[in-house]
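Have a look at the structure below before the remarks.
What you see is the complex with one protein chain gone and the rest in place.
For clarity, chains are labelled A, B and C in written order, and residue numbers in each chain start from 1.
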Amino acid sequence: MSLLTVEGLSKSFKGLRAVDDVSFEVEQGAILGIIGPNGAGKTTAFNLIAGAIKPDAGTVTLDGKDITGHPPHKIAAAGMARTFQLMRPFYSMDVLQNVTVAVLAGGASEKSARDQAAGIIERIGLSQWRDSPTEGLPTAALKRLELARALAIKPRVLLLDEVLAGLVPAEREPVLGLLEELRTQDGVTLVFVEHIMAAVMRLSDSVLVLNLGQVLTQGSPQEVTSDPRVIEAYLGEEPSA
Amino acid sequence: MTSQPMVADQETRTPTPSAWWARLPWLRIGIVLAAVVAAIVLAYLRSGSTVVVTQAVVTGILIGGVYGLVAMGLTLIFGVLDIVNFAHGSFLAIALFLSYYLVAGMGMHPYLALLIVLPAMFLLGALVQRFVLAGAMGKPLENQLLITLGISLVIENSLLLFFGANPRSVSLPGDQGVAILGAVAELSRILAFVGALVLAGLLFLLLRRTSLGTAIRAVAANDAGAQMVGIDTRWIYMLTFAIGTACAGAAGVLVAPLVTIEPVTGALFNIIAFVVVVLGGMGNVVGALLGGLVVGLAEQLGALLLPGQSPLLVVFIVFVLVLLLRPQGLFGRSGS
Amino acid sequence: MTTTTQPAAATKALPKLPWSRHLLVTAVLAVVLIPLPMLLDPAAEAVAIRVLLFAIMSISWNIMSGFGGLFSFGHAAFFGIGAYSTAWLQVEKGVSPWIGMAVGVVIAALFALVMGVLALRYKLKGAYFALVTLAFAEMLRLWATNSDLVNRAVGYHVPLRPEESWWWMQFAPDSANYFFIALGLMILGLLVSILFLRSRAGQFALAARDDDEASAALGIPVVRYKVLTMMVSAALMATAGTLYLQYYLFIDPDLAFGSAMSIQAILPAVIGGVATIWGPVIGAVVLGPLTDITATLLRNPPPFLDFLAGRGGLDVVVYGILLVIIILVLPKGIYGALRDRWSRR
Partner (left out) sequence: MLEVKGLSAGYHHLQILHELDLEVHEGEIVALVGANGAGKTTTLKTLSGLVRPTAGSITFGGDQAVGVRPSELVARGLVQVPEGRALFGPLTVEENLRMGLWTRRKEARASADLEEVFELFPILLERRKQLAETLSGGQQQMLAIGRALMTRPKLLMLDEPSTGLSPKLTWTVLDAVKTIRDRGVAVLLVEQNAAQALNLADRAYVLESGSIVLSGTGKELATDERVRKAYLGL
């Protein structure tokens, strides 16, 4: 049975169907990439799964347990962490404190939390900024901080919302390596929204394409990128006349 | 971040003519009216006297009009500048003292004082916005709250410092009781109500019918959009604050014959104005007028419903209920 | 922008946490201040007690509004609950103010619980939340003003006792004991803030203040910790109510629940530095003596201020001006600005 199952997920805002009957499954240890043009409903879908907003219809099941519409903190406690597309550090804290809070939220003892946090920071490659305030950190570091904090609660499923956006190509590579390592070493299941196709191609076992709130297609990276409907959704329709 | 288009892409909608009154939430107004009627019936059952209830309703509506005018200024400032102005009542207090000195000191007719107080308060508002508040525009809400709190402390206590705590009063020549609808109301109260309605109407026309008013509403609706058509929003902010302050000033002149004039009088109006603004929906100018009437009635009927308690207690109970159940206000638009 | 991480800094030792330093300063403060009454004349001692009272109130406000990010405009509600619980139990039932203080603390915390659950359940934020706190305080004020249960607008005078008594928390007007009690409560307040912030709950509260969605996404039950923060703050504020009552021996609804009291809780923290441990204390030291300075000034005004002789209000005018200037020029308060300067060096 799949670790994460999403079925018939739908949400409308003021009559606009932002997410329309979206279904997919992710196996334990798999990596699912979600792509789609602007306004396709990717972030909304994430928010629905992570409980930030309640769906109009559909179910989300994590490891056999129905978590549809549960508040976000319960979903996180059930083993699903997420990152935010626009980085949302705790601005009054430095990097170490940010991760320490997350470790505490994951249930660690107050005594060991800081050491564990320091360990995660080193692993994520943030050591250089460990004691820096979050204000003024470069994008690359903030993106990693999002990741470090999410990992600190030891999730089974990690939802990543554009962790590569805003990074220059050279900065992407180490993050990709890290994500691969998370799967192979930690067995974390990844669901990620991404625009950078090279990354999607390289990481994903399977790619889900959303367009106008609906699932356009799902398949292997090669299948998806050679699908004319996908190209059309991205490049736009050629004028017929 | 991807922005959501405001509405779905449907081309099948039929155009609907939409004058402003067609957009009022009539259902909720109906519910509020029903609540008012229920309160009146209850008040009648408790007091057992039609005269007492009629008197309460008339007094409530009359003072409610003035509350509405005070709150219109406050809500306008909130809608456009996004500032919760804790100093609004203090501006009203300044106007009270100004009219006291114009009337008692210079022998001016209480309502003629408007001609001086209105422009003076307008100017004061503009200066305060330009030189104090402008520095905090776009800062966190707390900072703006605290700045206006500081301004109110300065104003209220300067009044105390210079004029002392002795209560003063302004009397209207020829003020007497007038019988209306089976109740009696002082002429000054009726004139204050009428004056408030006239000024509220003028403000409404300014906002609806002039291009300046449209620009003010445009800034309230979307200040980025306003900049993109070339509106200098800084100027609109200053002007709006000045207009809002002038509303408080006008209300001050109108109520001067009705209240004891003390430095703390402003604080009372301030708190009532907040209640009215929340009731009417923050930023909703028409809602503020309706909210004023509701609060005026709640205050008067509340005195009958909970005898022995302060009439304001009922006002606050209504306030907290509205804040908790419908923070966007009784007359605000649904959703969002 | 750097493109790769540098492993050079990899295994630095973890930086020391500030808590032990804060606790040490608190201890030093306690020790240094204990002999103070011996050095002060009675008038100066009264000022010192006012400073301590301000500090306690503002430490409390700072816990909820600074660290918790829940802007309270009605902190007088908790103050008044403390003062009134003590007064009622003492005057009507003959119960010691110490017990009254404990009862006040519990009731204030429960009041905060109800208020917090209501306001946060309905997701009130910012100005709306501030207005709810104001409304709750005003409702208490109006209720007390008109309720026979608590002596209506008259309020309570604490009956004078023939002899000094710790049990009744009553001493000669210039007794140093008031100072010691006030000092003890302030030190308690500081300990509460420091230990709370150090705890798991306090860290969660800070995280929830900074970003409640991100906190929830980490599994932190945001509302629970926000309400808890409010309760801690309310409990501390209630002790200030008891202290006030026992020192001034009088309370009425306007004093206890009026917005002036709420404002006195806000000002020191804002002037000293919101969301810092020491800001409220520093702000109280700045503001506490102002009332006396201005009163002295107006008792014997310089010639050009002659017409103001004997008038009140100048102190609050100065508060107001200070408040505006601080917000515009030093939005982080005195302590915040100093700390930034030190750390930049």
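The rule is short, and it goes like this: a residue touches a chain if its C-beta (ideal position, glycine included) is under 8 Å from a C-beta of that chain, and two chains touch if they have at least 3 such contacts.
Note that this is a predicted model, so its numbers are computed, not measured.
Contacts of the undisplayed chain with the visible chains, over the whole complex, involve A, B.
When the full complex is taken into account, the listed residue touching the unshown chain is A:37, out of A:37, A:106, A:125 or A:155.
If you put the hidden chain back, the residue from B:30, B:140 or B:225 that touches it is B:225. The residue from A:2, A:23, A:59 or A:139 that touches the chain not shown here is A:139. Think of the hidden chain as still there; on chain A it touches residues 16, 37-39, 135-139, 142, 162, 165-169, 195-201, 225, 230-231, 234-239. The omitted chain makes contact with chain B at the following residues, 2-11, 13, 15-18, 23, 211, 214-215, 217-218, 221-222, 224-233.
Keep this in mind: only the chains that are shown with their structure count from here on.
With centres defined as mean CA coordinates, chain B is found 47 Å away from chain A.
Rounded to a whole number, the gap between the C-alpha centres of chain A and chain C is 42 angstrom. Counting only residues that touch two or more partner chains, chain C has none. Contacts from chain B toward chain C in the complex involve residues 84, 132, 135-136, 139, 141-143, 145-147, 149-154, 156-162, 164-165, 263, 267, 271, 274-275, 278, 282, 308-310, 312-313, 316-317, 319-320, 323-325, 327. Residues of chain C that touch chain A in their complex: 1-12, 14-15, 17, 199-200, 203-204, 206-207, 209-211, 213-222, 275. Interface residues of chain C, counted against chain B in their complex, comprise 65, 71, 73, 118-119, 122, 124, 126-128, 130-132, 134-136, 138-139, 142-143, 145-146, 259, 263, 266, 270, 274, 308, 311-317, 319-324, 327-328, 331.
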